[in-house]
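Down below is the structure, laid out as structure tokens.
Only a single protein chain was left out; the remaining protein chains are all shown in position.
Just so it is clear, A, B and C label the chains in written order, and each chain counts residues from 1 on its own.
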Amino acid sequence: MSLATALFLAFFGTAAIWFGVVVFRTHSMVRSAIALLFSQTAIGAMFLVMQAEFLGVLQIMMMATEMSVMAIFMVMFMMDPGGMGKMDMTHQKRLSLWAGGIGLVAALVVIWTAGWQGPVPDVPGADEQARLLGRELLGRSMFIFESAALMILTAMIAATMVAIAPQEKDSQ
Amino acid sequence: MSIAVIILALAIGCYAVAVLEGWAVHGRLSLTRPATSALALLGREQILPRTSDRLFFEAGPVLLLVAGLLSVAVIPLAPGLIITDLAIGALFLNAALAYVLVALIMAGWGPNGAYGMIGGWRFLGQFVAYAMLIVMPITAVAMRAESLSTTQIVLSQAALWNVAYQPIGFVLFVIAAMGVAWLPPIDLPTGGGDLAGGVEAEYTGARLAVLRLARLVIIVALASATFTFYLGGWLGPWLPGWAWTALKTLGVAAAMLMLGPRLPRLREAKYLELSWKLGITLALANIFLVGVIALVVPI
Amino acid sequence: MIWLSLTILAPLGAGLTTLALRRMPEAIALTGAALGLAGAIALLAGVAGGADVTATLPFLPDLPIRLVANPLTATLALVVATVAAMVLTYAAGYMSHDPERPRFFGTMLMFVAAMQLLVLSGDWITLLAAWEMIGFASYLLIGFWHRRKGVPGAAMRAFLYTRTADLGLYLAAFLLIGIAGTSEISATLSTTGTPALIAGLLLLFAAMGKSAQVPMQDWLMRAMAGPTPVSALLHSATLVAAGAILLIRTAPMLPGGALLAIGIVGGATAVIAGLMALAATDLKRLLAASTASQYGLMLIAVGAGAPVAALLHLIAHAAIKSALFLGAGVFQHDRESTDLDTLAGAGRARPGIFAGFVLAALALAGLPPLAAFYSKDAILAAALDSPSAAWFLPLALAGSVLTGAYMGRALKVLWSGTPEKPRDKVPLMAVGMGVLVILAATLGFAFKPLEAMLGAHLAEPGWIVPAMGLAVGLAGLALGWLLAPARLLGPLLAPARNGFPLAGGMDALVVRPTLALARLCDRLDAWIIRRVVLGGIVAGTQALSRRIERAEDSLLALLNAVGRLNLSLGLASLRFDRDTIDRAIFGLVDRTIALGTRARRLQSGLIHREMALTVAGIALVTGVLLAAPFYF
């Protein structure tokens, strides 16, 4: 069981990383958006493997929408969305590579030297988890949840206000 | 075993829906027409557009088919006759249906054709319109069933079907479902008149066959989702469960298909306006009402 | 249970539907109000047997929504539902030309739902929530015509007044909850001793705010800026009643001290607001002031220990005052104004409406067999029986006289004068007002069974009290009809017109004494200077000059020496400055400028550069945090 879990995790993890790399290596913007989507989906699959059904399915669902929106914005804003003329869209490559590499290495060092202990406790069933999560959200953490909702609302309004076309006084 | 049964039932359902669609669109009821047209498609030459995004071009229809099949996987056809009875089946259904959008965008972008691409992006706009309307009614349904499992949802309607318990949600869900399956009058991605087939424009042969098949699967999936959430699933007097399932699925599908061609096509802007200004308000009111009823009168 | 929820949810649902659909607001609103009324009737019928209906709906953890319907609350709910239904019927005609009817009816229904929740709430938290909701709805409705001049100010003032008073309710509720350990109202009513006294005074404060008692009566007059149906529903029958309802419901808990305070405040309001009503130049303001004074009478009853009498008067007054407001609305509809001079003779133009107005006015003045006759007698009887009758009875009588007086004045103004032909028929308004007038006329006969149902029996005062009530009522009417307010009030007229402004005494109290003190100090200063300073200076100078003459030459020598020394010191310090300090300072400045230019180069304004710097900073912080444990 544990071995199967580990294998699945490794598989989906590899997929997630590979798609994540593809995001920044392909020239076609729609491709990179969809690659990001599949990377996120692989992460959702890892959630499922880790028996967090609700979160996994939620991740898979949300990312499908988000990344499709991302794709259309790419097509709207990029000068070469199809990536036909292979133009380079990057700068300060060396610095970025160093930063990413250092971040990766540091995180790996911390992870592998931390020495997590212990037998893995097992989790309640999916329906029980959903019930517990609901109780948590509408019980103890209700305030945090509500404030998150308020944050989203504010962001929606703000984004709309920013994005709306400036119109003349007499136009309305 | 049950998987084989369900696949068989799905195949039959798709064929029946194809017959119904032919009847609704062309007005001729012929039982052999889908088979012949499928054979014709398979026999036809398979054109590959120039400078196409080959990966998307091939993957789009397949992903569409996969999405449809996944969404069918959580529909209980009869007690115990279900592929996987997830504890969060309703949410899973949403997730699977979300990939219809991805598949259509890929299929529209792939062949490097204007009509296809416009069709794909139009479906994105359509999605933004119907997304909330397909999630919020399901929320109300799950509130009544106190569970996200489709089986529990069906069982919770033993006393009173949800179509009577929350009619607002039912109407909204059906409209949203027609949006998901891009049935007329909301068939923007393949808008027959103005886009020359839209997403399907560049597809020929076997690929087009897969695309159409996937579309049929999605119609069946949405019809079955409708009766699972609102029409009491397999529950019903006299007949056995599977018979009720078949009847309700075909009934809902027939209703959706017959309704469409008699209405003028809806622009995505109009659809967006309606569903956000009116639909979401009604959906919220629906959730509120269902909560109040569930608290006050236990049915 | 069903009826309970219907009473509250029907208006709420209708309001939300109105706001959502924005179509056919009148139809939806009337349906909602009718359903609510049916629910309230059924509820009262259900609890009439004595079996209370209680519902506990789950809400926040440990904070359920408790609803309780006993005869008292059910009666109040019925009153609210009835008045609401009638006023909405009227409003359907009154607002028929307003473009924003959906907003109006939606808010009105929201208010009705909140009011029912307040009336039926069995839990302090629920009550607080409902209290806030009605306050907010009142703010919205007063400011409904928010484009007109002065309206937003009036709404804001009303909101602030009531908010200030709400503080009392909050403190009282939390005090009671803290002592009783539960937020259930019925359980907290067993509080006794000092806490009960404090809580009672705080509740009185809250009631003063909501029921517009002295000295917080001002907002009610200004609230008349809202549409007339709003005045009829909120500011006569329901919202303003919230304060009285609060005191009536908590009456069993209130100790003697609190009762006395309540009675005094009520009596003062009854008199002062009555004077203001008599002096008012605007029909709606007159009615508003009379509302305040009537609630003062109710508070007297509560203070006299007869909350049932207060309840009866509340019911009667709800019907009467709403009817009066609706009539005023019709006249306003004719003359486009509520100014008394403009309205002169408006009554003659509409005999039917005016008849209803007269009936309601006489009822308010307390003429038998109309409703307020019985309730006012009950109040007078209670005041007579109460231990502090010496306080309460005169105030109550004065209040009743004034009631008759200003009603008589209003009637005279509306009757005398030249009628104009009314433009159009107002069937809906007539219906809404007519039903309320009928209620105002006949409610009195329903009081006996009501008392029986409430399980309370009022004092039977024999013939003296009704005689007193009738006498003062008739006397007041006669005074108001015969004498103009200027003659009646004399010197009190001006302050009464200005609503007895609290700031009026400021000049006399503070400014004049200050000026007098300042003048005194001034005189003192002058005296001291003349006597001491000048004399001293003169003598001192003469002595000094003599000394200087003598010391002059020796001083010269000394000065030369000091001068030379100074010169050398100055040269030294000059050299030191130039060589050391200047260099240091200028160097510092140069370094700072150089550093600034260097730092400026970092601010490239390019997102990726900034982000790289951010990442570096984060890495630094993380490193420090990781390394810190090894050193400390």
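Throughout what follows, a residue touches a chain if its C-beta (ideal position, glycine included) is under 8 Å from a C-beta of that chain, and two chains touch if they have at least 3 such contacts.
One rule holds in what follows: contacts and distances are computed from a predicted model.
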Name under which UniProt lists the unshown chain, selected from "Divalent metal cation transporter", "Autoinducer 2 import system permease protein LsrD", "Multicomponent Na+:H+ antiporter subunit D" or "NADH-quinone oxidoreductase subunit K": "NADH-quinone oxidoreductase subunit K"
Chain not shown, its touching partners among those shown: A, C
Of C:97, C:149, C:523 or C:600, the residue in touch with the unshown chain: C:600
Sites on chain A contacted by the missing partner chain, in the whole complex: 2, 5-6, 9-10, 13-14, 16-17, 20-21, 23-24, 29, 32-33, 36, 39-40, 43, 46-47, 50-52, 54-55, 58-59, 62, 66, 69-70, 73-74, 76-79, 89-93, 95-97, 99-101, 103-104, 107-108, 111-112, 115-118, 120-124, 129, 132-133, 135-137, 140-141, 144-145, 148-149, 151-152, 155-156, 158-163, 165
Absent-chain interface as seen on chain C, which is shown: 600, 602-608, 611-612, 615
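We adopt the following convention: only the chains that are shown with their structure count from here on.
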Highest-count interface - the chain pair sharing the most C-beta contacts: A-B
Chain centre separation (chain A, chain C; CA means) in Å: 52
Contacts with 2+ other chains: residues of chain B: none
Chain A-facing residues of chain C, complex: 60-61, 608-609, 612, 615, 619, 622, 626
Residues of chain B that touch chain C when the two form their complex: 281-282, 285, 288-289, 292, 295-297
Residues of chain A defined as touching chain B within the complex: 28, 30-31, 34, 37, 53-54, 57-58, 60-61, 64-65, 67-69, 71-72, 75, 82, 84, 125-127, 129-130
